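Here is the structure we will look at, set down as structure tokens.
A single protein chain has been omitted from the complex, and every remaining protein chain is retained in its original position.
== chain A ==
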């Protein structure tokens, strides 16, 4: 398979998997340059072409003489209406797969839609998960994302903002303007999950009303009467998935681009270290000793040495040592303090009963009196991050 030069001409910076010959197929590139006759159009940005609906009319003025007497007249006026040449590109606007973790919510693949039409218009968006892309993307699709949704980048910052980028279609995209489109999905908690492919399907739709989702455009049938002096719809978009014919054909007013999610990291280097510090013994104020009645703080320090991947839902359990008594309400979770000085800085005080209804910070803890086990659910430990949990006992 040879590389199609089309994609690199128009979207050289958007290319995915640059080392693969198939890479060019990922970017959906519209009609430009596909036919030799269209070369003049390649260099003209859509915004500089004549807008659809413009009336072009022509009248010549004529002068002549009849037996030496000068006369003037005008020709009749011929006119036509410039039609809508629907063209756009859909490309994958990220490099490689989106790296995800099992059970991750709202994982994003990013695409970009550029309007090359001689007029402003809407674009309808939908995402699907084709299973027949073997050879197009690296690897093999073996799971499906859950709850796949698609949103336009409403605030145009190139980043998916949940709750802000809520528009499910592209509204009023001007000629030559482009906008990012996010396909958002949840990763299932499936141990075998490795790669899920997804595809953004874009359909050109009628513009003209801000905030209104236009109807999909239909190419004007030129066999119909009265096609003169109206704005016809002419599709000029290319086959965006090339020779594979997976979901798009040329001049259909639709386009596709492909991307995917990869569960890359399945484990993180999570370590826990435990230390003890005598807080008070009731006798010595300066250097308290481990004597009966002394209060001891145990410190559990969790470290995620994998810098790129967070560990989620980290739970710590620790059995209180024999001959000690757990101090009720002493569990605290927070940022690790200076070693030997403080275990937790600005730690939360956790309710240590089994009922977590009153817990509001997302972190929970409990003490099981039967097994003498302290449990601290410290939540997510960011890639390269640390979290500490402490509790206190008294020596019997």
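Convention: a contact is a pair of C-beta atoms (placed from the backbone, for glycine too) under 8 Å apart; a residue touches a chain by one contact, two chains touch by 3 or more; residues count from 1.
We adopt the following convention: contacts and distances are computed from a predicted model.
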Q. UniProt protein name for the omitted subunit, picking from "Nitrogen fixation protein NifU", "Oligopeptide transport ATP-binding protein OppD", "Repeat protein (TIGR01451 family)" or "ABC transporter permease"?
A. "Repeat protein (TIGR01451 family)"
Q) Which residue from A:73, A:192 or A:267 sits in contact with the chain not drawn here? A) A:73
Q: Kindly state which of the options A:58, A:95 or A:371 is in contact with the chain not pictured.
A: A:58
Q. Among A:137, A:217 or A:236, which residue is in touch with the absent chain?
A. A:236
Q. List the chain A residues touching the unshown chain?
A. 37-38, 40-41, 44, 48-50, 52, 54-67, 70-85, 118, 220, 222, 227-228, 232, 234, 236
